[in-house]
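Complex shown without one protein chain; remaining protein chains in place.
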Amino acid sequence: MEIPYTVKERKDTGLYNAKLGIWLFLASEVMLFGALFSAYILLRVGATPGTWPHGLLNVPLGTLNTIVLIISSVTVVMAWASLKMKQFGKWRMYQGATLVCALIFLVIKSFEYNDKLTHYEVISKVGDKYQVHDGHLISEDKDKVVLEPSAHRIYTSRAIALGFGPVAEVAHGKADHDPKAHADHAPAKHELVTIQRSTIERMQNYAPKHHAYLAIYFTLTGLHALHVIGGALVMGYLFGPGAKMWKTDPERFTNRIEVSGLFWHFVDLVWIFLFPILYLL
Amino acid sequence: MSHSSTPSKGHSASHGHHDVASEVRRYLIIFAALCVGTIVTVLASYINFGSSTMNIVVAMIIACIKAFLVAGYFMHLLSEKKMIYAILVATVFFFAGLMYLTLWSSEPLSFIHHQSYVP
Amino acid sequence: MQYSHDSHSHTHDAHDHGHAEMGFWSKYVFSTDHKIIGIQYGITSLLFLLFGFVLMGLMRWQLAYPGTPIPVFGPLLEKMLGSAASGGVMSADLYNSFGAMHGTIMVFLGIVPLAFAAFGNYVVPLQIGAPDMTFPRLNMASYWVYFIGGVIMVVSFFLPGGAAQAGWTSYSPLATIIPTQGQTWWLVGMIFLISSSLLGAVNFLATIIQLRAPGMTWMRLPFFVWAQFVTAFLLLLAFPPLEAAGVMQLMDKLFGSSFFIPTGLMISGKLADVSGGGSPLLWQHLFWFLAHPEVYVLILPGMGIVAEILCNNVRKPIWGYKSLVYSLFAIGFLSFIVWAHHMYMTGMGTAISTFFQTTTLIISIPSVIILTVFFITLWGGSIRFNTQMLFTLAFLVMFGIGGLTGLPLGFNFVDLFLHDSYYVIAHFHYVVAPGTIFALFAGVYYWYPKATGRFMSEFWGRVHFWTSLVLMNLIFFPMFTQGIAGMSRRMYDGGVNYSATTNKDILGALPESVIYSNVVISVAAWLLLLAQIPFIINFFWSIKKGKKVESDNPWDSTTLEWQTPTPPPHGNFAVFPTVYRGPYEYSVPGAAQDFVPQNEADIKAKPKTNSAKH
Partner (left out) sequence: MNLFGFLGLPVSMSVHGPQVDKLMYYVHYLMLALFVGWFGYFIYALFRFRKSSNPKASYVGAKSHASSYVEIAVALVECVLLIGFAVPLWGGLVDKFPEEKDATVIRVAAEQFAWNSRYSGKDGIFGKQDVKFISTANPLGLDAADPNGKDDVVTPLNEMIAPLGKPVITYFTSKDVIHSFKVVPFRVTQDCIPGLSIPIWFQPTKVGDYLINCAQLCGNSHYFMKGIFKVVTPEAYEVYMAEKSKGGGAAVSFE
């Protein structure tokens, strides 16, 4: 006796097994990301006023990535529709397009990651005066570090403790939500600064360790990227060796495409929320 | 495992051939709507709606609309089966509980603690 | 496709799968058969239960005779773990890591896999008349992911510095700042265990929703299936937040982020090099968001087993099936909004504590209803007292004690006094140890003949029962007194440092009698360990030597799992069943026998036995 309803719907529920399964799985995913969202909210509400960065991320790139994901969502659903209409060739094209979108998304994301990981805050002490420099690493050797100051930065508790930081801005109610904060994303050419190694007390890049915002940013987008990779692997399998099933059991194959598509849409859905909360707000 | 199931003729009940063809057009319209939504979110974030809370509310409303479009049409949720709804309603309930209660309990009024060293 | 009703389906099945030719590995190790997976889960989790118990056996020595070398096992520990047990004396670090791992192992590697995964896998598809679980390969994956999680947890004992030491609750910042690797491995292990449970939950839900036999409507499901259904929902929706929390704590540990670490933390007198800005309470929220539903995960399958065995042995239908099911749902829903009753002492204001107190008390009502239904079911029965029934009846009382003592903890004003005392330890052990574990024992004795074709010894079963019952109470009842006297939990020296002898003329010190009861408890715990030997021997001995069953339905039961060949072959049923009635049709007036199986169309017919073995 085999397991029933692997292909056909069961009458009273109207579902085939895998579709029910994926929805159940997505329900748990909602809770997974839900917990991270609530962590985001708590961290943000609890942050020292003025230290939650605005416009730190590259909005044009984020927007582009959003569009890429939306396109992939459309190609996914078109792929499924093509199979429904028995147009295997069209399906191939759409499925391939989805994979390309996934790849573009990941490449763009990795550029963004790289941008953060080469962004440094350097605390140095000359005489008994502290200095805080912040910017992208241009070059470093064993004597000195060269940074290109950046228009957008995060104030760490360390910098604030040393008297630098957003305190003045908070007083003017600016740092709270300043829409202009990310108005000029292409920063004016700043002069490079050179810092002597011997004066450096602490040099820290924009990794999760740097600030709660970066911690949640990397965690959320990292987990999301893992989902993208996972989804892409499954869809790649269905695109390649898995596609043989079209010949033997087309209906089941179509179901598989539908189920993987549902997962993909969910990944897109998560991004729809990640984009504003991380890039814009 | 299902190789012996009765060979399928026609299509599953919910999506006939013609439905699918007409849906394809709908997908394109929604695609356009999602793109517009994205642009609007970005633009809205440059406008000051009075307070940061208002900006968040606006952004979240747009995001919810976009999410509705994706879930409703791309994921066919609008024409989905009761069982799926039942699962999702439960999930939404718990999701709301998780979000709301953690938020509520982190309000200064709900806990008597203070956020900094100065009581 | 529909179930086929032709009598050929059995031979057909054998032909299709050719399980006779399946090799050892695919048949017993990487099996996709729900029954084999159930047994794998069962054996693994029983071993973990034993392991968790042994850890506690060792800890109880330290509690009874603080600072003295553990006889026999002390030198052994020293050999295996080195300085953590130098001189055969358990160090404080070792005590803490054994404590944390006792909790973790018992909950996540013992009870959940046994109650939910093992019994669920073996029994649920049979009870609903399905050939297997919906996703057999996912099922296998779920077991192996669990197995890997278990291996990681066990290996962590042998790391330098030992296993996790911050309690099973792993509160940050403590869990984050302990410099040893144990906690990291704990987190990784937990992520595996959680993923395994999620896969299992999806599979159970899909199975129960999709694979019910024709005629098996929702309101004809055996209560055990309902219990598993709600449990699976709890796992599905409550576990992901802990997984997220685990990922965040892992980020904190590995990448130095500060999700759970506030600004200005001083670690051993030095300012920590972290960004700060995190919240220790966030961990607690996310942990308890899982862990409260989790406690119902620990109890509901037990209640399901109890319902089956109870009806079977009082020979009458359950009294109030519908109210049972509704109560189950009420518990399921409410369990997600009571979690902060574990956090009353974190500085909660009136409004939110009122909310959580209210939900906590409301959730006790469906529990009362469930117990009431069980009690009333006894009325008018014709009660057979076999081993599984004895365990079942004891469950009712023991769970009652544990549940009732949850009430004072639910009032924050009383919790002010009882929080983190041994009263809490006693409360929850009454529910999980003589509660759930007894229900699981009952389930083992009850379903054993179906799985093996042989009975376990009734005599040794009774010995096991009476000794366990007495000893469990000797262990856990004195803990209420200790708690009320003010003894805190997680005390390496069993409270000696806070005792009246150490603190002359100081108010609030623990009376000597309380310290002394540690010895009584420990002796009882070791005897309990010995009392499990008859069970273990009985369990293995009976596989080959137990009394053979004469029919496929040795307990004259009504549910579908008894209408299969014994043991059920791959694919389960010789003839696929159609269901005609509810699950507990015992002593139906006018019926030929005092039970009418669910798949029997005609109540007058003598139930036939499908002894068609091969």
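In order of appearance the chains are A, B and C, and numbering begins at 1 in each one.
Operating definition for what follows: a contact is a pair of C-beta atoms (placed from the backbone, for glycine too) under 8 Å apart; a residue touches a chain by one contact, two chains touch by 3 or more.
Not measured: the values here are computed from a predicted model.
Of the listed residues C:L50, C:V188 or C:L378, the one in contact with the hidden chain in the full complex is C:L378. Across C:G400, C:P534 or C:P597, the residue that sits in touch with the chain not pictured is C:G400. Touching the chain that is not shown, out of C:T32, C:S551 or C:S587: C:S587 (per the contact rule at the top).
Taking the complete complex into account, residues 48, 157, 160-161 of chain A touch the chain not shown. By the touch rule set out above, chain C reaches the unshown chain at residues 91-93, 96, 165-167, 171, 173-174, 177-178, 261-271, 276, 279-281, 314-317, 319, 345-350, 353-354, 357-358, 361, 364-365, 368-369, 371-372, 375-385, 393, 396-397, 400-401, 404-405, 407-408, 411-417, 419-421, 481, 484-486, 488, 490-493, 495, 497-498, 503, 505-509, 586-589, 594.
In the analysis below, only the chains that are shown with their structure count from here on.
The mean-CA centres of chain A and chain C are about 38 angstrom from one another, to the nearest whole unit. In terms of their C-alpha centroids, the spacing between chain A and chain B amounts to 18 Å. Among all residues of chain C, those that touch two or more other chains are 1, 16, 209, 237-238, 241, 264, 279, 282, 285, 289. Counting partner chains per residue, chain B has residues 4-5, 83, 90-91, 94, 98, 102, 106 touching two or more of them.
Those residues of chain A lying in contact with chain C across their complex are 1-5, 8, 10, 13, 15, 17, 20-21, 24-25, 27-29, 31-36, 38-39, 42-43, 46-48, 51, 156-157, 207-212, 214-216, 218-219, 223. On the side of chain C, the complex with chain B involves touching residues 1, 16, 209, 233, 237-238, 241, 264, 279, 281-282, 285, 289, 333, 336-337, 340, 346-349, 351-352.
Those residues of chain A lying in contact with chain B across their complex are 2-3, 6-9, 13-15, 20, 23-24, 27, 30-31, 34-35, 37-38, 41-42, 45-46, 59, 63, 66-67, 70-71, 73-74, 76-78, 81, 84-85, 176-177, 179-180, 182-183, 248-252, 261-262, 265-266, 268-269, 272-273, 275-277, 280-281.
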